[in-house]
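A protein chain is absent from this complex, but the other protein chains hold their places.
Here is chain A:
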Amino acid sequence: MTADLPSFAPALPEIVLALGAMALLMLGVFRSGKAYTQVSTLTVFLFILVGVLLVAYVGGERSVTFSGLFVTDSFAIFSKILVLVGSGVALMMSSRYMADHGIDRFEYPVLIALATLGMMIMISANNLLSLYVGLELQSLALYVLAAIHRNRNRATEAGLKYFVLGALSSGMLLYGISLIYGFTGTISFDLLADSVKTGEHAGIGVIVGMVFLIAGFAFKISAVPFHMWTPDVYEGAPTPVTAFFAAAPKVAALAMFVRAMFGAFGELVTEWQQVVIFISIASMIVGAVIAIVQTNIKRLMAYSSIGHVGYALVGLAAGTEAGVEALLVYIAIYMTMTLGSFAAILSMRRNGQMVEEIGDLAGLSQTNLPLAIGIAIFMFSLAGIPMLAGFFGKWVVFWAAVEAGLTPLAIVGLLASVISCFYYIRIVKVMFFDEPAGNFDADKGRAIPLVIGVSAVLHSPVSFLLISPLIAAAAWAAKSLIY
């Protein structure tokens, strides 16, 4: 009854992150509530350390540990780096907002670190059980973050709504997992891939379970028809938290979705492809059409993120290695666009108050030209105008879909993209051609202008230089998933 100790080496970055988060928690407690800046800075350094460990120590070789519960490969490394960048940048952008609103509590960076840990576990899950615990670790931290501004009704409402709907989605996920376990006798991805075959042996029960699983995933990535919580939560949560929500957890949940589909149900492509095509089309259309009537820029970004999840899912719907590669390129580009846009939203501050209406941007080109140019680049990039990075993202996913024989899907995507141009470009029009609505306050910190500047440069035509390394990295990551 003795067993050898499992190998910790593949999971070392996660272990370091967990221990680091707990050490920072202790630091915060002993400094008794004055440690926000210190803990926040150290968390960013912790993320950098974990990223270095991922690249230098773990590397892209596929290795499985903890009795097959945990897997690391180049796909995991790529997605985890994205998640770490998303979390770290969102944390760097938070300081001023948190201090201004009196919610600069040291628990905030600690919760972000623990949520990031949950995301890394999700990405590395090689078993439906480790997938579920990683997801719960992430979600529970996110529910608290949504409600962290507890004296504000909108924030507590957002937290409660997110919690109730998140619990519902976890229930659907677990129901799906139990059906899958009942019909195949296993929850390990490797065994599932072995047991689940197309044709006469694919029991209808497994497929029903898989559809429930996909419904649970769709909740987490806020794909239509499970997107209802997104606008309310994005609007109600504090803006830096919304920026975090729109970046890292989306990447992690999409990566988890892709790994579950290819790792466990690779043989059932034809079955899950239909479902993914449906949610992809629905997300693109809803994201494009309903965003037109929004006046609050955070709600607009929520619908925009729903639409972008739809575009990313086009890559998954293709069901090929090229499709996964395209999806990874797309989410990398989407994440930098979103972080840049939210950095811009965080600098919309007038007379010490945050403003969130699109009308507040009026005439920004006359009062603050650099910010206006930055926002214009993000909006054109989100719309997918050629020469900017967002265009490449759309190009690769649609191309992957066409190559996989899904031309109608690519055409629907293009149409949705044209519709969405309307509201992105309307913001540019408001900024450049309307009467000025007044000055924004100057940014005190360096973090937000830095994020705006860096991501604007990354999305400007400079992206021509960066797109081929990015595609090479994504190809390296996608290769490990399909074997």
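Heads up, the rule we're going with is that contacts are C-beta pairs under 8 Å (C-beta built on N, C-alpha and C of every residue); 3 or more make two chains touch, one makes a residue touch a chain; residues count from 1.
In this text, contacts and distances are computed from a predicted model.
Chemist: From the list "Ferredoxin", "NADH-quinone oxidoreductase subunit J", "SufE family protein" or "Anaerobic selenocysteine-containing dehydrogenase", give the UniProt name belonging to the chain omitted from this structure.
Modeler: Going by UniProt, the chain not displayed is called "NADH-quinone oxidoreductase subunit J".
Chemist: Looking beyond the chains shown, say which of A:Glu107, A:Glu235, A:Glu325 or A:Asp443 touches the absent one.
Modeler: Hidden-chain contact among the options goes to A:Glu107.
Chemist: Please identify which residue in A:Leu54, A:Met98, A:Met119 or A:Val196 touches the non-displayed chain.
Modeler: A:Val196
Chemist: Considering the complete complex, identify which of A:Leu46, A:Ala158, A:Val206 or A:Leu364 is in touch with the unshown chain.
Modeler: Checking each option in A:Leu46, A:Ala158, A:Val206 or A:Leu364, the one touching the absent chain turns out to be A:Val206.
Chemist: Touching the absent chain: which residues on chain A qualify?
Modeler: Residues of chain A in contact with the hidden chain: 1, 3, 6, 11, 18, 22, 25, 33, 66-67, 69-70, 105, 107, 110-111, 114, 117-118, 121, 129-130, 133-134, 136-137, 140-141, 143-144, 147-148, 150, 159, 183-186, 191, 194-197, 201-206, 208.
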